[in-house]
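A single protein chain has been removed from this complex, and every other one stays in its place.
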Amino acid sequence: MSFFEMSSLDELSDGLANLPMFPYFEIAHYIVSVLALREQQGAIGLSRISPLACWVSSMLHCFGGAVLSGFMLAEPPIAPLSNSNNILLASIIWYLVFYCPMDLVYSFTTLLPVRVVLSAMKEVTRTWKILGGVTLAQDKYQDNLLIMIAIGWARGAGGGLISNFEQLVRGIWRPETNELIRMSYPTKITLMGAVLFALQETQYLSVEKRHLMLFYTVFTVVNKTRMMLTGSSSFPFSPIEWFLFEILFMGRFPSYTLSLRQICGNFIIGNGTSNRGRAATRTATKECKDNRHNCPSSPVRGDRGTRRAKDDDTKDSKKYK
Amino acid sequence: MSFFEMSSLDELSDGLANLPMFPYFEIAHYIVSVLALREQQGAIGLSRISPLACWVSSMLHCFGGAVLSGFMLAEPPIAPLSNSNNILLASIIWYLVFYCPMDLVYSFTTLLPVRVVLSAMKEVTRTWKILGGVTLAQDKYQDNLLIMIAIGWARGAGGGLISNFEQLVRGIWRPETNELIRMSYPTKITLMGAVLFALQETQYLSVEKRHLMLFYTVFTVVNKTRMMLTGSSSFPFSPIEWFLFEILFMGRFPSYTLSLRQICGNFIIGNGTSNRGRAATRTATKECKDNRHNCPSSPVRGDRGTRRAKDDDTKDSKKYK
Partner (left out) sequence: MSFFEMSSLDELSDGLANLPMFPYFEIAHYIVSVLALREQQGAIGLSRISPLACWVSSMLHCFGGAVLSGFMLAEPPIAPLSNSNNILLASIIWYLVFYCPMDLVYSFTTLLPVRVVLSAMKEVTRTWKILGGVTLAQDKYQDNLLIMIAIGWARGAGGGLISNFEQLVRGIWRPETNELIRMSYPTKITLMGAVLFALQETQYLSVEKRHLMLFYTVFTVVNKTRMMLTGSSSFPFSPIEWFLFEILFMGRFPSYTLSLRQICGNFIIGNGTSNRGRAATRTATKECKDNRHNCPSSPVRGDRGTRRAKDDDTKDSKKYK
């Protein structure tokens, strides 16, 4: 705080809090979301065979949070369609990313500097979405903390949380993966934000809302940019997370000797074990791989098929160079 | 128009617009829907093992549109059950089609002339359903064209659009197929109707509603009858559809050289490529078939399993002779 004068902090916060999301930040969000779809395996083929399924899938990437929170609150999941300007914008971006002659738009937006800027702008919209969800839930459920967190989370990370059903639109079904079992970075960061904003709104956290918005936004933007530039996908709070996990959920497993079969029965352990499970499954992984064919009810249907369908954010340009 | 006097056209339109759907046309709709279910692979076995699952599945075939549009508008998906007369009628038909001694009802209704008449009558109900959806959405979302089309479409072709979940009730799961990826004839014709009626309701299309109803109904009935009698399943607007597709979505693929892997990764190409994708994938298909076992993440789990679960309408009697 030493390098900010309080007045300039306030000015910055106010400036950010009054920043209009529409159209520039929304456009960045749509571009990054549609790019993430396009970079999923099979999406190009789908765009060629069924533009309609591709469009629906794109809209779920762009408006997944609104659809999911609408579903959870028993409001029409179709409501995002009623926002004509946003839908038009998202549709134009979908068209340009998938069908632009010479693939100019895709080539341009995946240039590293362009993509870094777009991704950073997208992170800014996350703050607004979480806050929108939290205040919506607060109105409906009188300061019920749990629901505020749930709706804030759904709004901010909806695309990831509904990824199973978004994939179904594209004819893909990967039941063995979902964002609850292995949270991706954006899902985690959104959950953290939802908790913070919910605590702020219910006065448990005595921070001014505009300051929290500023800090959260700066944190997500800086972190996202760092991740894209370094190609790292580590979660900055992994040590804390791991420490808490160790204290809370390890009582029964003091010596890391989980039965191989129990883990192997339901999870694909090889490539992408979450940070949380890594230590405990380190020893198990090797055996499990060797014995995979003996695992009785593993839903794994071939190694290749188990690569995760990631939330849009985890796809930074590094990976696709 | 030359062979109609205007007055007689008006009379015909009025006559049609005032035609009560209940009970005769509704009955035809239920019979055709339940027949379509019964002709799906495994449905007989299901009716024997679990009449309840069979009944639920039949109701989803009969009232799928209402369930889907209810879900999209956050109205109780269970509401169709409250219409006791219709449910009773549909249940009686379900019982007769599946469990009638000597299979008399099934044998009778699948006689070609009977089935043609029933299918034609079912097509008439489509007009009413689409229109019902469009006006419902218009009331709720003040002339929002996109939502009007979506709800009209959902109402008219709901059974097909929710087929993945309807199959789940029967213990079947075919994620690789859905009506968005490869639209069947009734889904396409319903979408077209929804667009027309939505344009009419919002005054973009300056036609009288009753005339549009007449033309659309005559078109669907004639076309359906033609398809059943000739055994063809071609879509009458394929050339236009293909032309539009070529212009809009082929910019990036001028020489039809889609990467084999991209298409092969997610779609079953062999038997049933949609009209749209056919030309572009013609060359790819052969290779793809040969290389199927090399396709890394194909969700195909055996050729036989990939036959489509069709919307009720595509099952005309020809196929089952």
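Just so it is clear, A and B label the chains in written order, and each chain counts residues from 1 on its own.
The rule is short, and it goes like this: contacts are C-beta pairs under 8 Å (C-beta built on N, C-alpha and C of every residue); 3 or more make two chains touch, one makes a residue touch a chain.
For clarity, every value in this text was computed on a predicted model and none was experimentally measured.
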| item | value |
| --- | --- |
| Hidden-chain contact residue, picked from the options A:97, A:130 or A:147 | A:147 |
| Selected residue (touches chain absent from view) among A:169, A:183 or A:196 | A:183 |
| Hidden-chain contact residue, picked from the options B:50, B:225 or B:238 | B:50 |
| Listed residues B:24, B:108, B:173 or B:243, member touching the removed chain | B:173 |
| Missing-partner contacts on subunit A, residue numbers | 71-74, 140-141, 144, 146-147, 150-151, 164, 173, 175-178, 180-183, 245, 248-253, 258-259, 262-267, 273-274, 276-277, 280-281, 296-297, 299, 301 |
| Chain not shown, touching residues in subunit B | 41-42, 44-53, 56, 70, 74-78, 81-82, 84, 87, 98-103, 168-173, 301-302, 304-305, 307 |
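Rule of thumb we're sticking to: only the chains that are shown with their structure count from here on.
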| item | value |
| --- | --- |
| Rounded Å distance, subunit A centre to subunit B centre (Cα mean) | 35 |
